[in-house]
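Missing here: one protein chain of the complex. Every other protein chain is in place.
After this line comes subunit A, so read on.
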C-alpha cells in the first residue's frame, strides 16, 4: 500500500499541532507497512524521517502546457465555480500570468517546464500558494505510483482534489481543525467553501475527534456515514533529555502552551490565575506561545497586577517545550474550542497531569484528566489549586494518564487509517 499525502507543514518546520500530527500519522503508517510520500509546499531539507519520503512542491517540475485530461478539465471548472482559492480563470491563463511574475520556467527537449516557488508559510499570498500547490499536486499525481491520496486540512484540500482528478485514485481528507475552530462564528467564507469542497469531493473524511465529526456533519452538511473519527495520538519521545532542568524556585508552576488566540482561551487562564493568587501566592504561571492575543494577554496580566507571577516565553517547541514541561506541576488547556489538542498528551508524556477543556477532542480519550468549561474560571482555579496542592490526585492522574497515553499510539491509530485505505481501494 502506498499513499500520496499532502500537508502544509511537517516537522521540524511547524507552527502548531498539525505538523506534529502529520508526522505521527506518517510514522504510524510506515509501521503498518504503508509507504508514505509526503508533499509539503516548501522543503527545507531536514524533514525526512525514516521510511517517510518528503517532497517539496517547489522542487517539482511541471510540464507546460498543462496536461488536459477530461477529468482534470472538469475539476478546474468545478474549482472555478465553487472554490474561491482559484485566483484566475483557467490554469492556462494562471500559468501564463504566473510565468510573467514569480514562476521559474525553462525550455527542455520535452517542451517547456516550470516550477512554482513556495514560501510554505501563512502569508498574504496564501490563497495563491494553495492554488499553485494544487496545480503541482496534479503533476505529482501523474509522476508517482500510489494507491490512495490523503490530505491534511483545507490548505491541502485543493491539492488532494486535483491529484485525485489527475490520477483517478481515491481521496481521503483529514480534518484536524475547521474554520469554526480557528475563527469562532466569524468565519472566512473562502476557507469554509474550500473545506466543504474537499469534504464533498473526498471518498472518506477522517475527523480527529467526535467533536469535530459532529461539526463536519452539522455545519458542513456531510453525510454521517462518510465521516469517521480516528483520534490523534502522540509519538514517544525520540531521545530523553538527560539534563532536564529542575525548578529554580519553590512555587508551583502552572503551564499553558499553545497559540495565543481567542479560541485557546488564554484570557480565562489569566483570570483563573488571578483568582488563585488572590488567596495563595505560591504559584507561578507560564503562558508559552505566540499569537494575535499575546500583547493583550501581557497587558491583561499587568492590569490584574499579577505580572510578577507570569511568564511569557513565546512559542516553544521540541527541547524547549520539554524543558518547560519538566518544571511544570500542572498543565492547562482551557480552549474555547479544540478539535483535538495534542499538546496535553505531550504534557502527560512529560509526566505532568492535565486540566483540559470539555470542548476539546482530546477529552474523549482521557479519563484521568480534570475537565473544565473554560469560562468557569472559578472551577478552573479550584482544579489548578487542587491538582497542585493535593498529592493524592496529582499522583493518581500522573500515573493513570500515562497509562492511557501508552494505550494511545500512532501505530494503532494508523492501523485504523490503513483500514480506511484498504476499504477505499478495494471498492474503488
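Quick notes on this one:
Basically, a contact is a pair of C-beta atoms (placed from the backbone, for glycine too) under 8 Å apart; a residue touches a chain by one contact, two chains touch by 3 or more; residues count from 1.
Please note the rule applied: contacts and distances are computed from a predicted model.
When the unshown chain is looked up in UniProt, the name that turns up among "Sarcosine oxidase subunit delta", "Peptide/nickel transport system ATP-binding protein", "Anti-sigma factor NepR domain-containing protein" or "Glycosyl hydrolase family 57" is "Glycosyl hydrolase family 57".
Remark: the omitted chain is touched by one listed residue; of A:72, A:343, A:381 or A:424 this is A:381. Screening A:302, A:319 or A:396 for touch with the missing chain picks out A:396.
Remark: the omitted chain is touched by one listed residue; of A:182, A:213, A:275 or A:418 this is A:275.
Residues of subunit A in touch with the missing chain: 275-276, 278-280, 370-371, 378, 381-383, 385-386, 389-393, 395-397, 399.
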